[in-house]
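One protein chain is absent from this view; the other protein chains keep their places.
Going by the order they are written in, the chains are A and B; count residues from 1 in each one.
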Amino acid sequence: MIDSPRTAVSNPPTQPLASNLGPGDVVRRSATADLPPPGRQLTEVAKLIDVSKCIGCKACQSACIEWNDTHPGVGENVGIYENPHDLTENMFTLMRFTEWVNPETDSLEWLIRKDGCMHCADPGCLKACPAPGAIVQYSNGIVDFIHENCIGCGYCVKGCPFNIPRISKADHRSYKCTLCSDRVAVGQGPACAKACPTQAIVFGTKEDMKKHAAGRIADLKSRGYANAGLYDPPGVGGTHVMYVLHHADKPHIYANLPDDPKISPLVQSWKGVTKYVGIAAMGFMAVGSMIHGVFARANRVSHEDEAHAEQLVENPAKAPPPPPEERV
Amino acid sequence: MNMELSRRGFLKAAGAGVAATSLGAMGFGEAEAAIQAHVRGFKLASTTETRNTCTYCSVACGIIIYSKGDVRKGEKAEVVHIEGDADHPTNLGTLCPKGAALKDFVQAPTRLRQPMHRKPGSDRFEPISWDAALDRIARLMKDDRDANFVATNAAGVPVNRWATTGMLAASATTNETAWATFKVAKALGIVGFDNQARV
Partner (left out) sequence: MTNAWTDIKNTDLVVVMGGNAAEAHPCGFKWVTEAKAHRGAKLIVVDPRFTRTASVSDVYAPIRQGSDIAFLLGVINYCIQNDKVQWEYTKAYTNASFIVKEGFGYSDGLFSGYSEEKRDYDRSSWDYEFDENGFARVDPTLEHPRCVWNLLKAHVAAYTPEMVERICGTPKAKFLQIAQMIAECSSPTKTMTSMYALGWTQHSHGAQNIRGMAMLQLILGNIGVRGGGMNALRGHSNIQGLTDMGLMSHLLTGYLNMPTEREPDYATYMRSRQFKPLRPGQTSYWQNYAKFMVSFQKAMWGDAATAENDWCYHHIPKLDVPAYDILRMFELMNQGKVNGYICQGFNPVLAFPNRGKVVAGLSKLKFLITMDPLETETARFWENHGDFNDVDTKSIQTEVFQLPSICFAEDEGSLTNSGRWLQWFWPAATPPGQARADTWIMAQIFLRMRELYRKEGGAFPDPVLKLSWNYHNPGEPEPEELAREINGRALTDLRDPNDPSRIILAAGKQVVNFSQLRDDGSTMCGCWIYSGCFNEAGNNMARRDNYDPDNTGTHPNWTYSWPLNRRTLYNRASADLDGKPWDPSRKLLEWDGTKWTGYDVPDIAPTAKPRDVMPFIMNQEGSARLFARGMLRDGPFPAHMEPFESPIANPFNPKLRGNPVARIFASDVAQFGTSEEFPYAATSYRLTEHFHYWTKHNRVNAALQPEFFVELSEELAKEKGIAPGSWVRVWSKRGSVRAKAVVTKRIRPLICDGKTVHVIGIPLHWGFIGAAKKGFGPNSLTPFVGEANIETPGYKAFLVNIEPSTAPKGGVVA
C-alpha cells in the first residue's frame, strides 16, 4: 500500500463543477492597498518536490505543457539536457541538471531539480507588481497571475527572488506556474504532480507535505545523507512549493537554488509611487517601450533608492540573475 | 467591474501622455478597476472519458482519454486531453514524459490521413484510393508468391515457403490485430515474418 500523499488518488471530474477558488479567497492583490478580508480561510496547500526521488524524466514538463496548452518551440541541443534552455512563457517548469562531484566522497551526483514558481508566502512578484490585480494570492497560498490585468512591465521578474516569471513576446504578459489553480479549484492536484512517475512531486496540505518530507529526510539520513533537509525558505515567509534536498546545507549546488532567498529590500520598501520609479531606476530593461516612456519621465526617485538600485545593478551577486536577452 | 479597461486600454492611455506618475491617478487604485481574480475554467468539464492503455512501452500504463464527442455512440470524437488513470494498479495515474503528451501523438501533423503511392523512380508520393492500392498490392503479392513459392525442397519434402516477400508486424498493435495478421501471413507461407521482439 502506498502511503505517500498523492494527487493521483482520484481521476479528474468531467461533470461541470463550480470553481472553489474565487475572488473571495484572495488575500493579497498587486498594487491594491485596501483589499476586503477574505470570507474564509482555505487550508494552505503545497507541492513538495523530493529531489532525491526525481529521475529527471521531464514528465512534469510534458504534463504542464499539455494541461496548460502551451507551445514551447523546438530548440536545439547546446550540449546540455535542459530543454527548453530556460523557463519561458510556454514552459512554466523546467528540470535543471547539475553534475556535481561530492568532495567528501569523490563520487558523481547528478542533481536534478524541477524549477518553477515557489508560490512564496511573501511573494516578491506580487509586491513588485504595479498593475492592480495582475497578481493575486489566494488564502490557500497559490500565487496566480491574472493575465488580463498584466501590463507586461516585467517587475514581477525583478521582484522574484527565484527568477521565475517570463514575459511573453507575443502578448507582452507575464507567465509562470499557476500551481494548476484551475485543477486545485475542483479538488485536484497540479498536473505535474499527477504525472510524476516516481511521485517525487506530491501535493497536499502544507502541513501534510511537511510531515511527508520528514519521513523522506529520515530515509535519506539513513542512506548517509547527513544534511538532508527541507527547503521552505523563511526569507520569503516559506513557500508553497518545497524541496526535499539531499544536501539541504547547500541549496546553491542545485542549479543555483538561492541559499537564503529574500525579496529585494528595494521591493520590500517600495511604497506607493516610489515603487514603480524604484524599479525603473534599477535599469531594468524588460519594460515595454510605451510603459518605459511613462516611467522615464518620472523624477521622484529618492537618492536612497537610486543608490540602492545602483548597488543592485553593480553587484549582481546579491541581485537575482539578469533576465536572458530573449525576454527583453 | 470594468471589463473594458483592459491592459491594451491602459497602454493607450499611458502612451497618450498622461502626466501623472501614479497609476492610482489613472483610476487603477480601486479593486474594481481590473478583472477580478479567477482561475481558468476546468477544461475537462463535459468531456467523454475512455479507458485506454498507453501505446508506448510495455509498462502499459492505464490512461483516460478525454474527448469531445463519444465515438461509441457513433459521434465524431476528438481527443482534448489524456491523463493517467488513477485506478490503474501499475501507474496509479502517473505518466512519463511520453505518456503525458500522448495527445500530440494522436494529433501530430505527420499523422497519415490518406493512402499514398510512389511510382518507381518518382520523387514524390501521390494520393491513391484504398481500392486501387489494395487491388494493386494483392496483385503484386500474388504474382510474387506464384512466381517464387517453394513447394518442395530438393528431397521432395513439402516445405511450402514463400521467402521472397517479407513482413514486419507491429508490436504496438493489439493481440487481436496480431492474430489476424498472423493468420494471413502464415497462411500465405511468408517465412520472413518478424516483429520488434527480434530487435
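Note that contacts are C-beta pairs under 8 Å (C-beta built on N, C-alpha and C of every residue); 3 or more make two chains touch, one makes a residue touch a chain.
None of the values given here were measured: they were computed from a predicted structure.
Asks: Which chains here would be touched by the one that got left out?
Replies: A, B
Asks: Would you mind spotting which of A:169, A:223 or A:252 touches the chain that isn't drawn?
Replies: The missing chain is touched by A:223.
Asks: Hey, which subunit A residues sit against the chain that's not shown?
Replies: Those residues of subunit A that touch the unshown chain are 1-4, 52-59, 61-62, 65-66, 71-81, 83-84, 91, 99, 101, 107-110, 112, 197-200, 216, 219, 222-223.
Asks: Which subunit B residues touch the hidden chain?
Replies: With respect to the unshown chain, the touching residues of subunit B are 48, 50-62, 65, 67, 69, 71-72, 76-79, 82, 84, 87-92, 94-102, 104-106, 108-123, 125, 128, 130, 133-142, 144-146, 148-149, 151, 153, 155, 157-199.
Everything that follows uses one rule, which is that only the chains that are shown with their structure count from here on.
Asks: Can you give the whole-Å distance between the Cα centres of subunit A and subunit B?
Replies: So the centroids are 33 Å from each other.
Asks: Within their complex, state which residues of subunit B touch subunit A.
Replies: 6-7, 10-11, 14-15, 18, 21-24, 28-31, 33-49, 64, 66, 81-87, 91-101, 103-104
Asks: Can you name the residues of subunit A that touch subunit B in the complex?
Replies: Subunit A reaches subunit B through residues 2, 6-17, 19, 21-23, 25-26, 29, 31-36, 57-59, 61-63, 65-67, 130-134, 136, 138, 144, 146, 148-152, 173, 178, 181-186, 191, 194-197, 199, 272-273, 276-277, 288, 290-291, 293-295, 297-298, 300.
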